[in-house]
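Quick one: structure below, then a few questions.
The complex appears here without one of its protein chains, the remainder shown in place.
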C-alpha cells in the first residue's frame, strides 16, 4: 500500500509500471488504474488549477478509504497519489491503482476509491481564468455516487 | 482508437503514458486502464502460458466491441493491446485503456471491454507445467458477467 | 467449397488447423454431421456441441446458421481471452 500527497507533477504511466513491477514476486493477474488530468473549461480559457488541501487530515482520510477498500475486496496492493498546489491543463492531478487476483475486485476497489477521493478527502479545487478565480462547486452526482457502495 | 494484437511483450505503463500524451490537444479528465498479467497457478509451477488466437477474426471482434463501447459511453479515446503466443508468469498479457470527460464512462467502458475480451474475442489460453499442457476452461462467471451490460 | 478452421483442443483432436471441405451442407449443423461421419477423430471433436462455439466468416454464429455464400467456418471451444 502506497499513499502519496505531493505538489510535484508525476507520470502515471511510470507509476503504473513501478506498481506492476513491485508485484513481480507474486504476480496478481489484474491491475486497474485511474488517472485524473486537468482538463480545460468547456469554453476554454483555463489558465491553471490550484488545489488546496488539509495536511494531516488528507493522509488520514485516504488511509481510511484504502483500509475500507482492503476490507471489502481482495486486494494484493493499492496506490494513491494526489497532488495539491498549482497545475496546468493536461497535467496529472491524481491516480489510483489497484492489484488483485480478480478483475472485478480491482475494478470495484478503484471505482470506490475514486468516489471517496472526490467527496471525502479534504481537497478543494480552484480554477483560474482571465476573468478571475473560482472555487469548483461539489457536484450532487459525486455525493450521490457514494450511495453505490 | 488503437487496437493491437501482437506476440511481443509490452510495458503497459509506457503505453498508458503514450495514451495520455496523445490526449494533450484536448485533455479529457479521466483515464482508466486495465492490465492483465500472467499469474502463477495456485500451487505454483506454471512454466509458461501460450495463447492461440484466430487471426482476422480477433481484430474484427475487438473492433466490434470497441464500436459498441463508443456507442454506449462518451469516450474520447480507447486502446486495446492483446498478446498471443508464449509468455511467462509476470509478463503482461493484455491491456485496455479508456479516456473520457466523465470518470463513470471511462470505468464502465473499460470494465465492459474486459468482459467482452474475456468471452467474445477468439483467444484460447493454454497452461504449461511440469505435468504437461492444459487448455484453460472458460469460467461460467465470465460468461455471466456479460449479462451486466 | 468452404474453408474449415479448428482452434485450441478442437484443432488438437482433429489434428489439423484448417482444411478445405467440399460440401453441400446448408447449415453449420449439417456440416458438423458430415464431418462427424468421416472419422473417429472428427466424431470425438464434435461429440459435445455444447462445449463448442462456431464462427461463420469470422462472426460468431449458431449451429443453425446457413452456409450459403460462406467462405470460412471455424470451430473452437469457449474463448478465454483477457
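We call the chains A, B and C, going by the order they appear; numbering starts again at 1 in every chain.
FYI, a contact is a pair of C-beta atoms (placed from the backbone, for glycine too) under 8 Å apart; a residue touches a chain by one contact, two chains touch by 3 or more.
Nothing here was measured: the structure is a model prediction, and the numbers come from that model.
For the chain that does not appear, the touching partners among the shown chains are A. When the full complex is taken into account, the listed residue touching the unshown chain is A:125, out of A:4, A:70, A:88 or A:125.
When the missing chain is restored to the complex, the residue among A:1, A:26, A:41 or A:136 that touches it is A:136.
Where subunit A meets the missing chain, the touching residues are 36, 51-54, 56-57, 60-61, 82, 93-94, 114, 117-126, 135-138, 142-143.
The definition used in the following text is that only the chains that are shown with their structure count from here on.
Between the CA-based centres of subunit A and subunit B the separation comes to 23 Å, rounded to the whole angstrom.
Each chain gets one centre point, the mean of its Cα atoms, and the points for subunit B and subunit C are 26 Å apart. Subunit A and subunit C have CA centres that are 48 Å apart.
Each of residues 36, 114 in subunit B touches at least two other chains. Within subunit C, contacts with two or more other chains are made by residues 82.
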